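Of the protein chains in this complex, all but one are displayed in their positions.
For reference, chains read A, B and C in written order, and residue numbers begin at 1 within each chain.
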């Protein structure tokens, strides 16, 4: 299968909603990166988080196996540093092979209501 | 009319919400692919679904006639294999002619509430 | 000011929600095209609507003046033919000068709830 996608992806508008209402983990508020690796080679991802008031933190290391997807909740990342809820951030994803990346937010701050938003991430050459 | 679009489209962030609340089929939770074929030739689509823990499944075969659109609910796909609800997936669409593809999710897991999210799919050369 | 944008834009996933709840027109369910013309020349737009079961309908003609935006509700279009609510469609926009186009849906089918979704439209050469 041919290589499909890009090696660098950017999401400027991160912000894990806080608090959550409803059954965990289905209805927990989250920001999520969804990555598809259509190649026949495992993808080693390196994720850097950018902030408005501090130097970038990373790399967070994630593997997406060949011919697999992976949906990663940003609020589950803990190494090198747990991601603080309700703090604005952006992220830059680098991959050893071309992948495709999408961003999704689930917001359950209000009881009995779920809000969703998302967008394809921005692919950069590199 | 000139050819408009691409022959390969990717959506990494699939996940059909479960359960649903409200009248079927309008308010059923769904993931949907929306495809527009502006050419004068029928488009034969081939859809492969990618998972986090298993080899890709496909091809699902879909036709979009010349100068037509088609909105396909992922949860209605059954051949070669019914799509499991509440299971993360991604998809890769190939078309015999250039088309344009958009992704839409409707989430009615909570009674009396509808949430929507969507994005243009990612167009790849190929 | 330099020309910014493209002359052809595509949205495959149209579907005006029906019915609506709440005060008109703020809370009416709608699909909307939002167009920005950054050039110093008026843009003459020509919009064709595509369906799953009939030939395309159009052109709907819309003007966006130089250095202006215009947000057009699809459900307000009546010439050459009123757009039927709750019917899937896609659309193809052509402009005489480069513009930028975005799609937005507001869904108020359920009382007391508003859902939103949107995406940048797909820009095509042409």
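Heads up, the rule we're going with is that a residue touches a chain if its C-beta (ideal position, glycine included) is under 8 Å from a C-beta of that chain, and two chains touch if they have at least 3 such contacts.
Keep in mind that this is a model prediction, so the values were computed, not measured.
Participant: Give the residue, chosen from A:11, A:43 or A:99, that touches the chain omitted from the document.
Facilitator: The one listed residue touching the chain not shown is A:11.
Participant: Using the touch rule from the top, list residues of chain A that touch the missing partner.
Facilitator: Listed in rising order, the touching residues are 8, 10-15, 50-53, 55-56, 88-90, 92, 105, 107, 109-110, 112-113, 115-122, 124, 126.
Participant: Counting contacts across the full complex, list the positions on chain C that touch the omitted chain.
Facilitator: With respect to the unshown chain, the touching residues of chain C are 2, 4-5, 22, 26-27, 32, 34-36, 38, 67-71, 99-104, 112-120, 123.
Everything below uses one rule, namely that only the chains that are shown with their structure count from here on.
Participant: Which angle of rotation, from 0 to 180°, maps the CA atoms of chain B onto the equivalent atoms of chain C, to the nearest 5?
Facilitator: 90
Participant: Taking each residue of chain B in turn, which ones touch at least two of the other chains?
Facilitator: 112-113, 115-120
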